[in-house]
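Take a look at the following structure, please.
The other protein chains are all here in position, but one chain of the complex has been omitted.
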């Protein structure tokens, strides 16, 4: 089955950091889905009032991951400065959201899964950020 | 490695159409990435002026797939009417974009890959649409 | 102060429906903001558990309005079929969300404002849809 990353692999530009780029794009997309779904799962709980902070940070993290994945996936004429700051913002959004999700990991299986996806995304963004001169 | 769909699998609501929902959410996400990357790849070509229609439809299809994936991934208190029309719009956006990409499939490997991802997304949305009463 | 719509007014393509296009783009953007803010305001209420449906429909409506505004704002090589279905989906999302917000209009001033913005967006999309052959 063809995938979105196949389009990246056949793009006219193939930067030396391609593996890190694809890993970051995929991690940002997994994290955006995990976070928006975690917000919706929290909303379904009886004790939703206790989960406000988690919902809010989930929505923020999904927005930042979506923007970061989109910017990183573009290979034509990139500019480093805003991309690096955006990656840093994504690392911080994943850290903040992952920390709050991890606090509910025992109660909600989906928060445990979401926290792990946030950690993965944080690591992928960090690896790419370190590879950009 | 944990994935975004693991959060869907552990969501408090588990509708009977869950497999179709996850297939649609994943297909919409693959298609959004394929289309936005295809737009960027077209932009990198010498003959970009010939590829305007492809770029525009790619950007539209990415926007519609992103919205459709987000709406379908929410399991708390869904309403059928707008979701069904959105799925229909996504089918049409994928059809239109896939047709134009398929015309360049011989010249550009990435357009071939993008056309296939569009077809997959179209099929997934269609299967879910048929399953909603 | 320059505005986003000034870029539309000076675009190389100036379709005969330009006034309806700008009205729809602006209405979709107002509605996306109104709905995502209404979701956040509901989340801040003590009785957030009673407001799940409103929050969910708000997030859906914001996603659909964002996609619709983006697609309608592109003037280069448009295709009618998916655009018309997307406009129809936006009308239904605004109707559904506006109806639920209107039910809380007495209790929450922001739900009253959100319902009115949804109605405006519905009207703007309807007027444009009627003008597309």
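For clarity, chains are labelled A, B and C in written order, and residue numbers in each chain start from 1.
Keep this in mind: a contact is a pair of C-beta atoms (placed from the backbone, for glycine too) under 8 Å apart; a residue touches a chain by one contact, two chains touch by 3 or more.
Note that the structure is predicted; figures quoted are calculated from it, not measured.
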Next on the checklist: One chain isn't displayed here. Which of the visible ones does it touch?
Outcome noted: A, B, C
Checklist entry - Which residue among A:8, A:22, A:38 or A:70 touches the omitted chain? => result A:70
Checklist outcome for this item: subunit C residues touching the chain left out here are 1-8, 10-13, 25, 29-34, 36-38, 40-41, 43-45, 66, 69-70, 73-76, 108-110, 113-114, 116-117, 120
Checklist entry - Given the full complex, what residues of subunit A touch the hidden partner chain? => result 52-53, 56-57, 59-60, 63-64, 66-67, 70-71, 74, 76-79, 81-83, 85-86, 88-89, 92-93, 95-96
Checklist entry - If you put the missing chain back, which residues of subunit B would it touch? => result 40, 43-44, 46, 48-49, 52, 55-56
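Just so it is clear, only the chains that are shown with their structure count from here on.
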Item to check | Copies subunit C and subunit B - interface residue numbers shared by over half, same or different | outcome: same
Checklist entry - Just how far, in Å, is the C-alpha centre of subunit C from the one of subunit B? => result 21
Checklist entry - Listing for subunit A: what residues touch at least two other chains? => result 40, 43-44
